[in-house]
Structures are given as C-alpha cells and as structure tokens.
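Encoded as structure tokens, here's the structure I'll be asking about.
Missing here is one protein chain; the remaining ones are kept as they sit in the complex.
When the chains are written out, they are named A, B and C in that same order, and each has its own residue count from 1.
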Amino acid sequence: MMTALDSPPLNLVLDDIVRSHRPQSEAGSVPASIPHLSSPAFNRFGIAVATTSGDVFSSGDADLPFSIQSISKVFTLAMALSAGEPSALWSRVLREPSGTSFNSLVQLEVEHGIPRNPFINSGALVVTDHLMEKSADAAGHVLRFLADQVGGPGPFIDEMAAKSELANSSRNLALAHFLKDFGNLHRPAQAVVENYVRQCSIMMTCVETAKAGLFLAQGGRGAQGTVVSPSEAKRIGSIMLTCGMYDAAGEFAYRVGLPGKSGVGGGILVIVPGECSICVWSPRLDSKGNSLAGSAALADLSDRTGWSVF
Amino acid sequence: MMTALDSPPLNLVLDDIVRSHRPQSEAGSVPASIPHLSSPAFNRFGIAVATTSGDVFSSGDADLPFSIQSISKVFTLAMALSAGEPSALWSRVLREPSGTSFNSLVQLEVEHGIPRNPFINSGALVVTDHLMEKSADAAGHVLRFLADQVGGPGPFIDEMAAKSELANSSRNLALAHFLKDFGNLHRPAQAVVENYVRQCSIMMTCVETAKAGLFLAQGGRGAQGTVVSPSEAKRIGSIMLTCGMYDAAGEFAYRVGLPGKSGVGGGILVIVPGECSICVWSPRLDSKGNSLAGSAALADLSDRTGWSVF
Amino acid sequence: MMTALDSPPLNLVLDDIVRSHRPQSEAGSVPASIPHLSSPAFNRFGIAVATTSGDVFSSGDADLPFSIQSISKVFTLAMALSAGEPSALWSRVLREPSGTSFNSLVQLEVEHGIPRNPFINSGALVVTDHLMEKSADAAGHVLRFLADQVGGPGPFIDEMAAKSELANSSRNLALAHFLKDFGNLHRPAQAVVENYVRQCSIMMTCVETAKAGLFLAQGGRGAQGTVVSPSEAKRIGSIMLTCGMYDAAGEFAYRVGLPGKSGVGGGILVIVPGECSICVWSPRLDSKGNSLAGSAALADLSDRTGWSVF
Partner (left out) sequence: MMTALDSPPLNLVLDDIVRSHRPQSEAGSVPASIPHLSSPAFNRFGIAVATTSGDVFSSGDADLPFSIQSISKVFTLAMALSAGEPSALWSRVLREPSGTSFNSLVQLEVEHGIPRNPFINSGALVVTDHLMEKSADAAGHVLRFLADQVGGPGPFIDEMAAKSELANSSRNLALAHFLKDFGNLHRPAQAVVENYVRQCSIMMTCVETAKAGLFLAQGGRGAQGTVVSPSEAKRIGSIMLTCGMYDAAGEFAYRVGLPGKSGVGGGILVIVPGECSICVWSPRLDSKGNSLAGSAALADLSDRTGWSVF
C-alpha cells in the first residue's frame, strides 16, 4: 500500500537513486533490431517524478530526450479509447497477459487474429488502426496530446529514426498483413505500420514522460481535462501491471509492485495510483528487453518509499 | 486506491450484495471433470470479510463448507515458502502469467519443465513436492495451518471426494510424470498427486476462508504469528493478481482490481492489502472456470467500497 | 510394385473411372478464400494419363482448362532447381512433412524462418524467390516451360483471377514479410507474392497437366531434354509423396500409394515412376483441401492398375 514518504525528501532520494544506479559498465544489451538505438552511451541515467499535487522532481539525465518506443503504446491506447467507441476497440483486442515466450504471431494464430493485449505489437497495431479511424495521422495526434500534457513543444518525432525503423519492419508488416487476413485491420497494413513506427520514434525526456503519464495517476484527468474515464484509467493501469513489462510482468509486479510500461529505448513509465507518475531511463537492457538499471532503480525506489499496490 | 468506506456499514453492504447476486437460475456451468462437484444447488451464495482490525462480516451461505479446490494453492504456496529454502522453490517455478489457452503441458514442454507460476496445476505440483520435503503429509500440514488460522477444527478434507478426484487424475498424473522427466519432481508422482488432490478437497466456509487468507492482507502475519515474510506476502499477492484467475486474470484485474484466487468449487479469495481478506462462494462457473456470481459480486463490492489497487 | 496392366485397355478404364466418379451432387466444398474458384460446376470431372512410351489417354472433361493452383509448386520447384545452385535453395527450405494442423506461420517461427518443405506456402514463396534471382518474371518462366512440355500455347495465366487472388493475399504477404524478417527472402515481399499468385493462376487442362508432369516419371527428362537431374527428379517425387497432399499425405500414400500434388482448384497430379503421369480434376474438395472425386478416382485407378510404389 502507499505510505506517505516521511524522510528524506524525494529530491534527495532521487539523487541517491542516480548515484546508486547509474551504470558503471556496459553490462546489458541494446536492441540490435533498431539501428539508431544500437550505440547509446551506456552510462546515461535519468529519473523524474510528477506528483498529483503538481510537483516535479528529477535527477540525473532527466532532461535528455530519448526514444520512448513501446511506452508510446500507453499513450496511443489512451488516445484510441478517447477517440470513441471503446467497446468496439475492446472487441478487437483482449486484456490478458501474453505470458509466453511464444511470439505474438503464434498467439494471433491460435486466437484467430485477436491480440492478447494492447501492449504486444499486434495489439498495438490494432489500437493504432482504431485511432486512425478518427485521425488518419495517428502519430501526429498522439504527439499533440503529449505536447498538451507537458505544456510545451518538447516531444518530437525523430523522423530519421522512424525511417530507419520502417526499413526494418518486416515483422510488424507480417503482423499487420496477418491481422488483415483475420479481418482485424481496417486501414492498409503499410499505413498502420508507418503510424506505429512514428509513435515509437517519439523523443521525450524523463521529465516530459512523467508529466505525460500523470493522468493515469489522477483517474484519467490530464493537464487539460479528462483524457479517459476513471474506469478506463483503472483498466489501463491493470493492463500495465499484468502486461507492461514484456515477459517479466510477474517479476516486475513482485519487485516493484506498480503498473509500468517499458520500451526498448531504455525508458520505463510507472504509475503510483493517486500519488505520482515516474519515468526512469537508462539505455542498456536486460534479457527480457527492460532497462537493466531502470528496473533496479524502481525496485529500490519502491523499497525506499513504500510505493506499491500490494 | 483504498478509500475508507464511509457509509453504509459493511454488514449492510454484504447483505445487499447477497440480495443482488444470489443466482436466480442455473446459468453457468459446473466442473464436469470433478464428479462430486457436478450437482451443487445453483442458488448457493455466501460472502465473508475478515478485516485487519479483527472484525468478521458475512452474509448469505457464509457458514456452509465448500470445496476450496484451487484456492488451496495459495495456502500450499505459503506453507512451502515457510517450510524453508524459498529460493530453491523459486528456481523450480516461475512467477509469470501463463496467459494462453495452451494447456500447461505445452508450456512445460516449451519451458523445459519449469512451470510458469505456482497456480497452474504443474506449478502447484512442484510446490507440493517442495512442501513434502519438509512434511511428507503435505495436505495434513496445510490443514493444520488452516485450523490454526480460523481458530478451530472447522476445515476438513472430504476424503470421499478426494478419492473420487484421484480416480480422475490422469491429467495431473501426466503432468507429474512429465515434471519428473524434466527432473523437476523429487517425490514419487503418485504421492505428489495424492497430496495435491487432498489439498484441493479441503472443505471450508466463506468465513473460515476469509480468516485463513487474512495473513496476506497483514504483510504475512497470521493468527499465530508470522506465516511468511512481508516480502513473500507481497510476492504472493502479485502472483494472485497476475495469475490467480486462470485465463481471466487481466479481466479480473480490471473489473475488481484486487489480488484474487478462484477455485472450480465456486470460491474466490480476494485480498485488500492492509485492509481485509474477502471470500465469496457460489458454485456455478463462467467459461473461464471462475464463479459467475462470485466475480460479479466482487466487481460490485469493489465499486461500492472503492477497494482496488489501481 | 507396378504390374503391367493386362486388361482392359487404359482408355476403357479411364472411361469407367469417369462414369463411376463424376460427382452426382454438390458434396464437398470450394475454397472460400479464392473468389473466382467459388462457383464451379460441381459435376466437372476429367482425367488424363501421359505415358513414358509417348501415349496420352484421357476421358471426361480432360480438355477443359482449370486453375492449377498449388500444382504449380511442382513446376516452380523444378524451374528453381534447374535455374542453378540447388544446394543454395535446399539450405533455405527443408524437405520434411509439415504434418500438423498448425499453420505454417507457427512452424516458420519455431524453425526460425526455414519452411518445412517447398509445398507449403512459405516454402513456395522461398522457391519463387530463388527462381526470381535468375528470372525476375518467374511466373512467365514457368509458363514458357509448361508450353514447351505440352507442345503448344495452351497454358495461360488467368490474369483477372490472379488480380482477384492478389487482393486477397494478406496471409501470403504476412508469410513473405515474416520470411524477410528472418532473412529468408531476397526480393521484395510484394513482388514475390505477385509471382506466386500468378503461378497459381495458370490454367491448364488435364491432358496438358499430365504432359507437363511427365518429366518426373522419366527421371527428369522432359519433352525438350533434361529438366532436372535424375537425383532431383527422385527428390521431387519423394517430396510429393510425403508432402504433396496437405495434411492428408499419409492417407493418400496409403490409399493411392503414389507421389501426388493437389491444388484447391480441384486438380491432382500423380506420378507413376517409370510409367506415366496422371492428372485428374474435379472442383469440389474434401475437408483437407484435396479434390473429393479426384482422390477417390485415383484410389480406384491404383486398385485397378496395380500402380503403387508400395
């Protein structure tokens, strides 16, 4: 349960987290499949906390933009739900953990084209497709939302990176065509994958990402009003807890005990319901694709603050 | 987040829950594979809440014993962890959602004999095997623990039912021999399955089950002292949230937002960390094997009380 | 083994086969996924035998062109092998039965992008890709080969049908992109699928198809000289026997006992090594996708003539 943090103050805690967890070596891996992410400085480490009372604390490289990658799936999902007809969306994608080293193609086959959840790639393609029905430029739509939340033009799409990723998107194209074969993609496969890749290529800082996720700690209420209903905010949180950390969701739920979503760019967004939104970033990944230093830092932070839903 | 419940008082809420959710028809199914569970009265419905402040509230058929079935996996896991060498146990079973309609045999194969989590049957067999290393009569050990928690001799093993289930245990025997083939079962397959089945055949009332689960809402502290460490209590809670409701864990996390564990006997145990332990029971099941009326009642209760971890 | 057929003469046998097996009702199915094949006259039935001694016998609708569909995979494979570097091709596709109701996407995943055999769609795409390295217009290349074998301009591509199939090729596009993701497709996915679909849309009569397949009964020697080596002809025959009839290869091997390749257009090409090449056609399919009347007719013909490799 959430206990108020007595002492020391959060800014000192964050400074100490940075001191303790900033990588000292090149341990961990980088995503070989994404060219522009393959050579980050191993010792980058930033952390930011945006509280429901309006404060923002940060430390380390919290103002360096990084590629949010799959963290974008949280924002795209929120946009798709707020775009209307959520029940139509939920009939096209489940909310269950994927929970298996089997890749999503196998699961798509077994489950006849209905992705297990919105955070595996096939599910994110369906979510993007749903959003495109309202807004063909889905990536632009998500970007504008992020700018609104952070209160400025900070977030941007790294178009060079997006182009490079798009040229390496065979698996996502396969997924998209496969979804289409099952009748679960309405827009052209190529267009959906393009929007998906551009969303993944959004660059934000830790501070911006924490601010952007704050609506999930506030029952769906963002910087400029309601983003999603309290019920949908709760649903997104539960999906983050059960499906947000690739095949390490269970381990993360134990170690950190909070809803989180990671990206192969090394960022992790974590929600403390009612309290705050946290973003940590460090580029090197563990074997499951989650930030190595970031995961450890969040476990440490959870221990120090008592923040946990269990 | 947990909000204190203002009004009306909990006993009135529970009475109203019983009025609203007691089944009026034979909707739902019964577990065809378990003979003695195939003909319960469809309109049985009970609910009980045991609070960390020491109160117990209940309504409906909360004092009728029912077969706890897979709810026993929570208690056996706690016993196995408290029996010693938890790290040895965690090297033999993962903590990740199974998250797939593929049966556990397939997953065992793919993951080389390491079950995905302690709540799928293969995982529960490994947990039982671990407990048997300390206590060959694992089922008796669990039963004594339950009696200690409820403060009386209420819980008992329905030996006739156990015998009947044992005669229909081909799949569990297959799992046990398969685990043995992978070197992940130390005791004889037959003996492990017998203990497993006898644990599943434990009979308790809603009141007793809520009392027995209370240690999980109290950081591992039970009626007679520490059962498991706070850290292990948190871990059990996170496993319940991500893996406790068969293939509906994600849906339950959304609708109820609390760690839960269901059994095909129609019972569901739910934990509100720091607040209380809840048991609801109604025999008819939904397509995922969870109590139909029980699930609906818990969603309703969560809405009325604000109890949720998200 | 093959026994010489004493009496009656083959033309009478074929006439009787047509009398016995021409469908009297609409039993069986048509391939819903291929628009232009969805409404053939149910009672079409033709059969032709081209012998190694140079004779051609036929009966029924043996001169009506039909869509050869997957029978084309035999010819494309022969062309790809004769195009050079067979060992390079065999390093990209296995020769083992697919033998499972799991669709090829799952198998591709499990086997890391190496298709099980050249007759499943993924394998045929790799074969087409290999042929395209020599001849970008792979479909045209196959078509010219067929014209050479039948000694005239009979075979043609139904371009309208190809266009229609291409518009319904999401699964094949998914396979192609997936192969590309594994590095097992060299040409653009779209171009490979187009060639593949155009090969499937080749129209031939039973007489033409039997003539075109004769090289496989003659150790690789076709109408205008060597097509493939005796060793490769033997290999193609063994692949036809073990993998030629979708998931009914084993049953066909038993009932007919000869290497065969079927297509969802209702055609089946069968080889009697050293003796003859047979083509039967009737549009309605059994549950495995093989011509219902065609399979029965071939079993009957095998019984009457003693033709079998067992």
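Here is the rule we use: a residue touches a chain if its C-beta (ideal position, glycine included) is under 8 Å from a C-beta of that chain, and two chains touch if they have at least 3 such contacts.
Treat the numbers as computed from the prediction; the structure is a model and nothing was measured.
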item	value
Displayed partners of the chain not shown (whole complex)	B, C
Residue among C:P8, C:P35, C:G152 or C:G250 touching the omitted chain	C:G250
Candidates B:A162, B:L175 or B:V309 - the one touching the absent chain	B:L175
Contact partner of the left-out chain, one of C:R44, C:K73 or C:R116	C:R116
Listed residues B:E26, B:E109, B:D137 or B:E159, member touching the removed chain	B:E109
Missing-chain contacts mapped onto subunit B	102-103, 105-106, 109, 170-171, 173-178, 180-181, 189
On subunit C, residues whose C-beta touches the chain left out of the figure	1-2, 94-102, 107, 110-111, 116-117, 234-235, 237-239, 241-243, 247-251, 253-254, 257, 259, 273-274, 308-310
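In this text, only the chains that are shown with their structure count from here on.
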item	value
Both-way neighbours, i.e. chains that touch subunit B and touch subunit A	none
Rounded Å distance, subunit A centre to subunit B centre (Cα mean)	32
Subunit C residues counted as touching two or more neighbouring chains	none
